[in-house]
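Could you have a look at this structure, given as structure tokens, before my questions?
Every protein chain except one is present and positioned as in the full complex.
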Amino acid sequence: MTFLIAQTEEPSLWSPEWLPLLPKRLVENLLEHFNAPEWLISLGGTGAGAATVLAVFMTGFALLSLIERKTLARVQNRIGPNRAGWFGILQPVADGIKMLTKEDIVPAKAEKLLHLLAPILIVVPAILALGVLPYGKEWIPVPMELGLLFFFAVGSLTELAVFMAGWASGSKFPMLGAMRAISQMVSYELPLVLSAIAVIMVSGTLSLPDIVSQQGGFHLGFLPAWNILTPWGLVGGLVFFIASIAEANRCPFDLPEGESEIVAGHMTEYSGFKYALFFMGEYLGLFAISGLGVTLFLGGWQAPLPGLDFVPSWIWFFGKLAVIIFFFLWIRATWPRLRMDQLMRFGWLGLIPLSLLTIPAAGIWSLLQRSQHGLLAWLVTVPLLLVPFVIMTVLFNKRLARSNRTYRFAES
Amino acid sequence: MNPLAVLLTLSSVLFALGLFAVLTRRNAILVLVGIELMLNAANLNFIGFWRFGPPDPQLTGPMFVLFGIAIAAAEAAVGLAIILMVFRHTRSTNLNSSDSLHG
Amino acid sequence: MIALLILSPLILLAALGAVWKARPVHAALLLALTLSLGGALYIALGAGFLGLVQFMVYVGAVAVLIVFSLLITRPRDEVEEIARRPKSLLPGLLCTLPLLAVLLYAVGRNVPETTTEAVELPIKRIGELLFTTHAPAVLAIAILLTAVLLGAALFAREPSKKP
Partner (left out) sequence: MKSDTQSDPRPAPAKSGKWVLPGLGLLQGLAVTGRNLIESFYKKERMTTIQYPEQRAPISPNYRNIPFLCYDDNPEAGLRCTACKICEKSCPPQCIYIVMDRDEHGKVRNRPKVFDIDSSVCMGCGLCAEVCPFDSIYMDGEFELATDDRFDSLQLHLDDLSKSAEYHLQLRPKQATEVLERRKADAEKKAAKAAAKAKADAEKKAKAEAEKKAAAEAESEPEAATEKNENEAPEAKKAEAPQQELKAEQPKEEGGGE
């Protein structure tokens, strides 16, 4: 039983900061206890680490599906699911069982293999991306030097998976949904990557833990040094946040599976567990992309105020994650869906110029900051970002608001 | 088994397959698939020589692969745009059908 | 070394499928598989950065682009593709086999002895190289890519219906 007793030199096994790593260290101690070979210990350790991340985000997925329905309900002044279990807490379990017991129909004209492969290929990248994010000072499941590049490389796999889902189902609606989804995801990946490039340029590294550690420290005593609190960071953060809504196919941009238009988009021909996989993929993708947003712009596990070191760092990460996901839900409860052309125009003419703008602004900002001209940095970057924004919105307003719609009335 | 030899045979077979695709495929887009295969085989060679060759501070191999990937992407984009225009004109991507210079 | 031995047959199989498969969309997807396995091979060979870039650029963008254009031009070509392939088999083989023979002979004859210790691609070094020695090349690539972006958009645009 020695492996249960905390060793002296390492931090205690049960200290809150190291809590999420508990299963990993327990397994490693256990294997050491039975003096297993070195590679087996490391394998067991990473396995347990991966298991904790998966467990955390699976429960997160179940909870989020319930919380989403409850918040949407509360916004419409109704109560939301409260029948299954105490205050509806067993609703995800009920949904899970329903999804598992539903019959799994594969259409006759479908390509069997691709039809099965598509949902798997949607969930796998989301889970891979979750492994790279730094959740706490010590809790980094896979500390990679190329974390951010890995995130985007894996993230771009979902487009192919969506295509496979749409094309393999054989019928027209999924095909239309898939084409819409791909064109939306491709055109919104650009602002996503560009605003991330601004962060990379300022922090100089691709590895996410270093980006977060560079956002430590406090200006003027109470202002945390997060990227969102710099002018380019604010614009980049907003662009990143909007683009991540589009990447996750969430509400204002949920054209691909717009229920009212094309039944369920690329997910129409799926039922039973494969349909649940799609949802799991969507929610895990939501966790991953907002986790990345928190890491890049909201200072990952950095505490917001100076005196809060006793609080374990991963609580800050999940707190910020909860705030961002609440915004996702809030926006879903309020804003109507965009038309395809509005979506494209907003993406290409709105977000991409803005994110292109943040890169020079970030460059100038970091140069001036490094040469200790803090004030000058603010004076230069703010107008550099604001003036084009104003020009663009005035131009937009003039062209968009004024255009009268022409109606063609049916022959009487 | 010398790893570099394995790698080089792999890339040359890949290159041959790419060439075969370019020559036998009728659909213009699948000819592009063959071209991508050939480019990928070339990149593989560069990486192989950088990895198993003498250490090179100038990293010429990886540099070339980086530029190669960018060029391949640009080429694929322009190629597909042209194919789409030809398709809109002759209503089919069959290469044989677009053999006349006029019209 | 083991990774190389595992991955290369897979890559060959996927490439063969991409070349030989009758249905165009299957061929395109198998191309995506070949490219992603190629990316995995790069990572196995130590060039992690290039593997991920290849994965992102090829599988994320180029394969989707090819598949997309296949969708747009799909309706009549699917059947024709299967019908007309055997006729053009012989000339194709006639051209590629001698090339393959020459390449394999060259590879077989004199492969320099190789260093076997693991080499890791230093990313900071790539950054420096890109913007010092290769700066003009990077600018050229930038201009080229913007030109391609505009050109492709212009080409693919529906010709506006002139009154």
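By letter and in written order, the chains are A, B and C; residue numbering begins at 1 in each of them.
FYI, contacts are C-beta pairs under 8 Å (C-beta built on N, C-alpha and C of every residue); 3 or more make two chains touch, one makes a residue touch a chain.
Everything numeric here is computed off the predicted structure, so don't read it as measured data.
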Worksheet item: Any idea which chains on screen the missing one touches?
Response: A
Discussion item. Can you tell me which of A:116, A:142 or A:331 touches the chain that was removed from the display?
Written reply: A:331
Response to the item:
Absent-chain interface residues of chain A come out as 71, 74-79, 330-331, 333-335, 390, 393-394, 396-397, 401-402, 404-409, 411
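Just so we're on the same page, only the chains that are shown with their structure count from here on.
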Worksheet item: Could you state the distance in Å from the CA-based centre of chain B to that of chain C?
Response: 5
Worksheet, complete the sentence: Listed in rising order, chain C residues that touch 2 or more other chains are 49, 53, 61
Item to complete: Going through chain A residue by residue, note those that touch at least 2 other chains and give them in order.
Response: none
Discussion item. Help me check something: in the complex, which residues belonging to chain B touch chain C?
Written reply: 2-10, 12-21, 23-27, 29-30, 32-34, 36-37, 40, 43-44, 47-48, 50-55, 57-59, 62-63, 65-67, 69-74, 76-78, 80-85, 87, 92-94
Worksheet item: Across the complex, what residues on chain C touch chain A?
Response: 25, 29, 32, 36, 39, 48-49, 52-53, 55-56, 59-61, 63-64, 67-68, 71, 123
Worksheet entry | chain A residues within the chain C interface of the complex | 114, 145-146, 149-150, 152-154, 156-157, 159-160, 163-164, 167, 175, 179, 182, 186, 189, 206
